[in-house]
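My structure is below; once you've seen it, I'll send some questions.
With one protein chain held back, the other chains of the complex are shown just where they sit.
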Amino acid sequence: MQCRIWRLTAIVVLGMVLTLSAGSLQAQQPTYKVCSDIPWAPFEMVTEGGEFFGFDMDVMRALAVLGGYQIEIQNMAFDSIIPAVQAGTCDIGASGFTITAEREQAVDFSNPYWLSNQAVLIRQDSGWTSLDQVFCCGNRIGAQRGTTGAAWVEENLVNQGVDVELVLYETYPLAVLDLVNKRIDAVVQDEPASQQSIRAYPDVLTIVGIIETNEYFGFNVAEGDPNGLLPVMNRGMTQLGLQLDLLLTEAGWKVALQITPGSPWDNLVKAYFGADAETVTAAWLACKDGILNAQSYDDIAAFAQCMADETGQ
Amino acid sequence: MGNGYTSRKGEVVLRVEDLHKRYGREEVLKGVSFEVRRGETKVIIGPSGTGKSTLLRCITRLTEPDRGRIWLGDIEVTGRGVDLNRVRASIGFVFQDFNLFTHLTALDNVRIGLLKVKKLPKEKATEIALKQLEHVGLAHKADAYPAELSGGQQQRVAIARALAMEPKLILFDEPTSALDPELIGEVLDVMVALAKEGMTMVVVSHEMGFAGTVADEIIFMEGGVIVEQGPPDQLFRQPKHPRTAEFLHKITALYGETG
Amino acid sequence: MDLEGLLIIGRNLPLFLRATLLNLGLLAGLISLGFLVGIPIALLQVYGVRPLRVLASAWEGFFRGVPALVLLFLFFFGPAQFGVQLSAFTAAVLALGFRSSGYQSQIFRGAIQSIPRGQMLAARSIGMSRLQAIRWVILPQALRLAIPAWSNEFSSVIKDTTLAYAIGVNEVLRHVRYITDRYYELAMPAYLTVALIFLVLTYGGNWLLGRLERRLALPGFQMRGVETAH
Partner (left out) sequence: MDKIEIGGLVFDPAWLPKLGEGLVVTLEITGLCIAIGIVLGLVLAILRVYGRGPLYWLSSLYVQFFRGTPLLVQLLMIYYGLPSWGIVLSPFLSGVIALGLNTAAYQAEYFRGAIQAIPRGQMLAARSLGMKRAQAIRYIILPQALRLVIPPWSNELILMLKYSSIVYMVTVMDLMGAAKTIAARTFRYFEVFILVALIYLAIVFLLSWLLRRLEERVRVPGLGIERGSAH
């Protein structure tokens, strides 16, 4: 009888050891942890079955195939990702990150892979037609904490004395939901995601204007690129059909993203940015074996083609 | 003054008729009837578990009787639409375990009924409360909390609390049985004094000495019925019923000489 | 909510339950850690020399005085700054586990202190060392006494596993977001489903602990409940 309580203790300890050691199974190819805040359509998405996909995720899978490594996708809060990458908890941050000077001090970025502007989402029933009507009168503007959208509102509106209130969310979809629920009056969010939001609520939301921030998205790794992933990823992106050009503009040198028509990159962009979330999800479910089991460039190309076809692009 | 002074008796203050009470399968009161007249002291004795406490509680309907009728003067306590709280306010109740309000000082314990039930103004209530505390010899303990009082003192405050309401009669439910022997005396002294002043009292007690000196009539209860009642002289010296004799014999052996 | 919504929730129920497994894993880890750390902390507080006693109390004070969320962020982001890598799950086990150790040490301390002094005296009188007395006489009694309060702690931490959502552990609340992102109008039924799951877990767990308590019960041995957190 004396022993019973100690035996219980032993079981508890054993349980704990098992819990902590679970998941430390090893693989032969190097496996890198890709961290992302899911969902944020169309870059990061999830099926009802809990499978992760989306533009960033499929590009990550394709780059892994081309670079000869495995990835494991980790879903986490957006503002945790950069610190996690810094710490080495994540090897790659892939969550629609804008390359900014502040972030450059914390992590290293890959080549830019997407050019984005900030869109200002409003409800149709507000009847506003210009940004001036939105950015005034104590209106509540929603954005995700730690994003360039939030930073833009703070620096260009709040700090300039414009009469608006910045409302910070843990994730953009919840900000959009609150816009629909009329708790806030506008959401400042990257354009592709905003387009996706409108597709989700076609009768409710509209984009009243675009703020030309000319932001470039990049994947990030810890400073100094300890795993040597950046050159591998950059090479892979070129292989998939994304070229970078430097253009001299009035404002100075500017990076231009050039997509080779018909390339896997081109097809993925068409699929993900041309259709609504439901269509994309159905397409991915139809094509997913192609990318999940891909061994070569051809497999990736076939998958991208499949996505384009299935989404009717 | 003491037992036998029947000249003191006035009109009927309390009449109990055929009272029944059952807890589950056990019938605790099986038809109890008696009367109490103004100025009279009745002492109820009997073995424990024979429904004495239940009887007292039924009188003010702190416990609801199953059957039977109770009159307080010409008000039927068991009647429909009777204002029970007014009835209770006019019947004092002294408990075995005192039940002083733990969070209130002695003064406040005595005063609270005057303030909240009788709605007296504060000065008036204080005056009465202090007078009653003095009555039981505890004016100097007015600011003490119950926990700072001895058992005997607590019970005297409880009596003052009952008195302050100017009751038509006071019911005592074994007021000394939770007390250490050396504290019983002070409480009994107060009760004897009350009886002499002409307070109408119904007392459940095992104190035969007290019963003998103070009671106008003693009621012997057993098994939920009144077995025998009569003046102490008669009941103690020549009990009619063998069960009464037996009980008195036992209690004498236990507590010493009866009155 | 219409029938279709109900169907969607029904379809997702297995996934909800699977995600809840992570909450349970987290629970197992954190409550064991809290137990393993809480017992020595309690013993140090009762039997330790003064500096150790102060240290143990400081430990308890810190982990009980700081909100769980702050601890989660500290353990998730903090080690990173010193080059230590922790997964969100491990960080959550550590943060919530150490926090629980604060509460558990209080429970065990109360239980140990409620063992009559005579027990220690008697044990010493038959020649046991202090440590032996604690091991064979005090703890077996104290642990039994602690079960009711420990059940409180259990139902408290099982619910707090949802806080790990904040550092991105893919527990059940994060899974709800997958649904609300797609079907925003299903937010209420989705959260209600999670609420139901937790009702079952909390009261089911308490029932099991109640049975454990009865199985381990010794005659004449009961604890007047020690209050704890929720």
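General remarks:
Each chain gets a letter, A, B and C, in the order it is written, and its residues are counted from 1.
Keep this in mind: contacts are C-beta pairs under 8 Å (C-beta built on N, C-alpha and C of every residue); 3 or more make two chains touch, one makes a residue touch a chain.
Since this is a predicted model, take the numbers as computed values, not measurements.
Although it is left out of the displayed model, the omitted chain contacts the following shown chains in the full complex: A, B, C. Only one of C:28, C:52, C:74 or C:128 touches the absent chain when the whole complex is considered: C:74. For the chain left out of this panel, the touching residue among A:96, A:146 or A:264 is A:146. Where subunit C meets the omitted chain, the residues involved are 1, 61-62, 65-71, 73-74, 77-78, 80-81, 106, 110, 155, 159-163, 165-166, 173, 176, 180, 184-188, 190-192, 194-195, 198-199, 202-203, 224, 226-227, 229-230. Within the complete assembly, residues 57, 60, 62, 85-93, 95, 97-104, 112-113, 116-117, 145-148, 158, 161, 165 of subunit B touch the chain that is not shown. On the side of subunit A, the interface with the absent chain consists of residues 79, 82-83, 86, 102, 106, 142, 145-146, 151, 167-170, 174, 177-178, 181-183, using the contact rule stated above.
By our rule, only the chains that are shown with their structure count from here on.
Chain contacts here follow an irregular pattern that is not a line, a ring, a star or a complete set.
Distances from each chain's CA mean to the overall CA mean are smallest for chain C. With chains reduced to the mean position of their C-alpha atoms, the one farthest from subunit C is B. No other pair of chains shares as many C-beta contacts as A-C.
Distance from the subunit B centre to the subunit C centre is 55 Å, each centre being the mean of its Cα atoms. Inter-chain spacing, taken between the CA centroids of subunit A and subunit C, is 35 Å. Once the centre of each chain is set as its mean CA position, subunit A and subunit B turn out to be 83 Å apart.
Looking at subunit C, one finds that none of its residues touch two or more other chains. Annotation for subunit A: no residues touch 2 or more other chains.
Contact residues on subunit A toward subunit C in their complex (touch as defined above): 2, 4-5, 9, 12-13, 15-16, 19-20, 22-23, 37-39, 41, 46, 48-50, 74-77, 80, 83-84, 86-89, 171, 173-174, 177, 180, 277.
Against subunit A, the residues of subunit C that register as touching in their complex are 11-12, 15, 18-19, 25, 28-29, 31-33, 35-36, 76-77, 79-81, 83-90, 93, 136, 140, 143-144, 166-168, 170, 174-175, 177-182, 184, 187, 216.
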